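Below is one structure, written out as structure tokens; the observations come after it.
With one protein chain held back, the other chains of the complex are shown just where they sit.
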Amino acid sequence: MSGFASLIARDLRLVWRRPGDVAVVLAFFIVATTLFPLGIGPEANVLARIAAGVLWCAALFAALLSLDRLFAADLEDGTLDLLLLAPWPLELAALAKCAAHWIVTGLPLAALAPVLGVAFGLEPDVLLALAATLLVGTPTLSLIGGLAAALTLGARKSGALLALLALPLCVPTLIFGTGAVEALATGGDFGAHLAVLGALALVALATTPWAIAAALRQAGE
Amino acid sequence: MADLHFLANPARFRRLSQRLLPSLSFATVLMLAFGLYLALIQSPPDYQQGDTVRIMFVHVPSAWIAMGGYGLLAALGASLLIWRHPLAALMARAAAPVGAGFCAVCLLTGSLWGRPMWGAYWVWDARLTSMLLLFFLYLGHIALSRAYDEPERGDRAAAILALVGVINLPIIKFSVDWWNTLHQPASVARLGGPSIHTSILVPLLWMAVTLLLLFVLLVLLRTDTEIDRRRLENAEQQA
Partner (left out) sequence: MSNHAVFVMSAYLVALVILGGLLISSLAARNRVRRELAARGLERSREQRAKAS
């Protein structure tokens, strides 16, 4: 178990040394979000209507941005070979990598989104709901993204290919994430949507580490 | 050594396909001829949809084949990863573009069906949207399998993707269905699709079998080519 924690700690330490990497992702999130009112127009009721969708989509793209380096750096410096040979299960290592990714990407995005949501004219309870859905939904994005990153490790055009692979698989999370916020705004069942989001996260948790490990073993051969 | 293992199954497959392809092609052409007659001439216009029901005879079987095709990719992927069956990789490489082609036919014919039925070339209804996502999953499989200099690496990565994808497909279908009921526009009352009368059941099933034969034909043909292509690549590496 301590191996798991130390692997996460190592990744966090690496990010701590280069905070610019995280800052860039968050900056992208802000810029991308800003494009929508600029492209669509500043009408308040339109913006309030599209806010959840825009923020969720922008968060999705931002989360994908940092993914192609997730395993690539480890492949380059030999860490991946060590992980492949290590006594503990590769699945746990995969989980640790995704957890670290979530801590430095999903978590800040979930915190930042309500701030941006103010610019879209959302009510405080809706802002809170938005943060909650992102909090529950972004781990799934990190897991699916981690799988896409492992599958495209060493491939040509890996960045675009990663997005092509990950985005369709993230659609259910997107639908229930935005659906939850909309349910709150229109008086639907927020709890049920959030529960489905949680279920999706659990399914991802139960399946992706094995797929990621299989993909990493292919990469190591 | 890899060469010997490789040659064992593909040679047998090659003999099988040499025997099957001519009669399969003949059968497909015959079935297609009669099927087109049934679909375009013999079957009566539907009392609800008029002649546009005829589009269904291509649209619905294509949907079934597109979905089945992805299931095939997953089965082949499992076969490759679990039993290291070399033919599985080659057949998956061959089948993915065919499945994607049928998926595209489904989407485009669905769009052309939608225009006279619902007034728009594209509506974000649950089934079309799910089919569109399936198309993206196909594209991902095709791109991933060809993204590596070593084709074997691409084959195995795509195999994992196919398995992950097939698990996700019901989840995607479920969530798109849900999304559609949430956002169902008031003007489009019933996107439920046509009910199956017996007069359209026969042409539908006939065309379904015909297109399935065409799918098998294309996959066998392309698998033959993939076998040859892999032999060519092995020869180039040894040279």
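When the chains are written out, they are named A and B in that same order, and each has its own residue count from 1.
We take it that contacts are C-beta pairs under 8 Å (C-beta built on N, C-alpha and C of every residue); 3 or more make two chains touch, one makes a residue touch a chain.
Just so you know, these numbers come straight off a predicted model, no measurement behind them.
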Among the chains presented, those that the missing one touches: B
From the list B:Leu38, B:Ile55, B:Met131 or B:Ile172, pick the residue that touches the absent chain. B:Ile55
From B:His85, B:Arg127, B:Arg146 or B:Arg229, the answer for touching the chain not displayed is B:Arg229
Tell me, which residues in subunit B touch the chain that this view leaves out? 36, 40, 45, 50-52, 54-55, 58-59, 62, 97-98, 101-102, 104-105, 108-109, 112-113, 115-116, 211, 214, 217-218, 221-222, 224-225, 228-229, 231-232, 235-236, 239
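In this section, only the chains that are shown with their structure count from here on.
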Whole-Å separation of chain centres (CA-atom averages), subunit A against subunit B: 31
Which of the residues in subunit B come into contact with subunit A in the complex? 81, 133, 136-137, 139-140, 143-144, 147-149, 153-154, 156-157, 160-161, 163-165, 167-168, 171-172, 174-176, 178-179, 182
Partner subunit B, residues of subunit A touching it in the complex: 147, 151-152, 154-158, 161, 164-165, 167-169, 171-172, 175-176, 179, 182, 200, 203, 207-208, 211, 214-215, 218-219, 221
